[in-house]
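As structure tokens, the structure follows; a few thoughts come after it.
Omission of a single protein chain aside, the complex is shown with its protein chains in their original locations.
On to subunit A.
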């Protein structure tokens, strides 16, 4: 009897402790933190000239930003954009993207460096 009771109390504690801590997730006191949970990527601060395109982090950032700009382009109504002059789009300077190999970006995985994890350190 008694051991059963102890087991039950133990189980209740095991469930309650994580449940309560988890449910308190939203109670951080800096109100800025609950202002907006889902933010768009801020791609404006990316400096392409400093990015090493062999680094998975850099490639992942490019992908995120490309996907994001694509999805916002899709929402535009292109039929209404008369006389759009592409030659004036000079925001992106590809010559500054060192080591960027576009042929590699299509692939699902970036296989580099996994044979030797330590070279990153």
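Everything below uses one rule, namely that a residue touches a chain if its C-beta (ideal position, glycine included) is under 8 Å from a C-beta of that chain, and two chains touch if they have at least 3 such contacts; residues count from 1.
As a working rule, contacts and distances are computed from a predicted model.
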Problem - The complex's invisible chain, by UniProt name, from "Septum site-determining protein MinD", "Xanthine dehydrogenase", "(2Fe-2S)-binding protein" or "Cytochrome c domain-containing protein" - result: "Cytochrome c domain-containing protein"
Exercise for the section: Write the list of subunit A residues that the hidden chain touches. Expected result: 6, 13-14, 17-18, 21-22, 24-25, 27-29, 33, 37-43, 45-46, 56-57, 59-61, 63-65, 67-68, 71, 108-114, 117-118
